[in-house]
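Got a structure for you, questions after.
With one protein chain withheld, the remaining protein chains of the complex are depicted in position.
By letter and in written order, the chains are A and B; residue numbering begins at 1 in each of them.
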Amino acid sequence: MTTPAGADAPPNEFDEVKAKVQDHRFIPGQPDMWAFVLFETLVFTSYFVVYLLFRAQHHELYLQAQANLDLRIGIFNTIALLLSSWAVARCVQASRDGAYRSALTNAFMTIFFGFVFFVSKVLEWAKEIRMGNGFTTNEFFQHYFFLTSIHFLHLLIGFIVMGVVIYQLWSPKRRSQELVETGATYWHTVDFLWVLIFALLYVVR
Amino acid sequence: MSAPAAEAMAPLVQPGSPISRFIWHCRNNPKRELWFAWWTTVVFYNFFTISFFVLSRTQPPANPALDAQGAAHWFEKNHYGILLGFAIMFLVTGMTAPQNALIAYSMRRMSISPAFGYSYLVLYSLSAVPGMLLLCIVLTVGAMRPERDPELQQWLFDLGFLSYVGTMGVFLIGSIVWMLAILIDKNRVFPKWFAYLNLCNALTEVVVSPAWIFHSGVFAWNGVIAWWIDMVVFGIYTGVFITLLRNMIRREDFGTGALPDLPPKRMLETSSLAKAAS
Partner (left out) sequence: MRRTDGELILFWTLPAMAVIWISAFFLFPGFVHPMSPTMSADEVAAFYRENTGRIRFSMVLFNWFCVCLIPVLMLLVVQMRKMAHRTPIFSYCMLGCAAGGPAIFLIANLFWLLAAFRPERPAELTQLYNDLAWVTFTIQVPYLIMQSVLLALAIYCDRQSRPVFKPWVAHFNLLVAAALAPAAFTGLALGGPMAWDGFLPFWVKNITIAVWIAVMGVVVGQAIRRQRVEDGVAA
């Protein structure tokens, strides 16, 4: 059977993974990571519920405060993370196909787009603070800074996770497809949570 | 591990009353030191719950928005509960040592550097003094002299609650140490999802940090996000690790390789050693 270009992984693991992909009940990455994703999503959902409840009580205040946010920056952030998710998905696919050089490139692209988000977020915070809207300014901004900060922290953890993924992909001896997919799952969660935050904070009026 | 082999290793279990079986275990069970640590942990959390939630009413926390008179009044209202509840804590806080020892032991059983276990032991051993005992001491002093100036009572009130809620670093770093240990471990002592749960617990210490800023609202020390949701996560985490530690003890084979899985239920009925050890 032909070895795909660039493949250094032992044939058995490669076949195994391909077989797994064809199996419809296949879970990418560690099932444990999915348990974590579920749990974190529940926790974040509770934060969103709290936000919505308090928003319903002080509708006017929240509307006014929301006007201080620039929707365009929000959209830019969302696109940056969506691009990073796309990159990490390509990375997983390339890794499955054995194209490790391509997988590595995509992993770095993921980090690059994540970094774009990072810089953009910091600049946005600086802008809001210069405008006089800080963590303690009013209830809306409490939630805004809290949600974006805790998400930002998850993004930073995501960089570490992508570091682990790159470490795995780099050397032929270490390539664990499961770890790569686990890392990708985590990164997708970071993106997913941002989309929810974006919708809640920037869009819902 | 087959049932006949397990039976062959089993010393004779005397059937008899629960008391005589208990005494037999104390004398002969090879895992008695581990079970001692585990049961001490369970007993401690029961005392803790009664002391903090029922007697002293420190959990759920009092309102930080109370003024000096309000704080003084809170001390008066909970006078005996505070004094008795914390007296119990002064008696039993030593029980946290076996809990930390058991968790440090679990990390020694892993295929990783001993530094992880020692780090955890030291981190959590020192955590109780600023993180819990300080609250107990300070609120006891507040309750002992109800006629003290309300401004001073509020000073004690703040010191008590914030030292407890706000001692974050130990649990943050400690949880991350445990998480790393589990992720790198090849001996399958704990499931990987528990490593990620440690990350969730560590993050609650980040989420609670606004308590140092706000006197009211969802991020105050009694707030919906900073206390209630964090408590749910912490409660789940504690229940989970107590169960996982129990499973670890049952699976323990005193070797250095991967920990065997729990024997299936069918075998637990037939194997007397498994029954004795569980």
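One rule holds in what follows: contacts are C-beta pairs under 8 Å (C-beta built on N, C-alpha and C of every residue); 3 or more make two chains touch, one makes a residue touch a chain.
For clarity, every value in this text was computed on a predicted model and none was experimentally measured.
K.L.:
In the complete complex, the chain left out here touches which of the visible ones?
P.N.:
Taking every chain of the complex into account, the missing one touches B.
K.L.:
If I consider the whole complex, including the chain that's not displayed, which of B:48, B:105, B:190 or B:214 touches that chain?
P.N.:
Answer from the full complex: B:105 touches the omitted chain.
K.L.:
Per the definition of touch given earlier, which of B:68, B:83 or B:244 contacts the omitted chain?
P.N.:
Checking the options B:68, B:83 or B:244, the one contacting the hidden chain is B:83.
K.L.:
Would you mind spotting which of B:50, B:66 or B:152 touches the chain that isn't drawn?
P.N.:
With B:50, B:66 or B:152 as choices, the missing chain is touched by B:152.
K.L.:
Tell me, which residues in chain B touch the chain that this view leaves out?
P.N.:
Output for chain B: 30-34, 36-37, 80, 83-84, 86-98, 100-102, 104-105, 108, 121-122, 124-126, 128-129, 133-134, 136-138, 140-141, 143-145, 148-149, 152, 155-156, 254.
Please note the rule applied: only the chains that are shown with their structure count from here on.
K.L.:
Inside the complex, what are the residues of chain A that reach chain B?
P.N.:
My answer: residues 30-33, 35-36, 39-40, 43, 46-47, 50, 54, 135-136, 139, 142-143, 146, 150, 153, 157.
K.L.:
Using the touch definition up top, name the residues of chain B that touch chain A in the complex.
P.N.:
My answer: residues 191-193, 195-197, 199-200, 203, 206-207, 210, 213-214, 217-219, 224-225, 229, 233.
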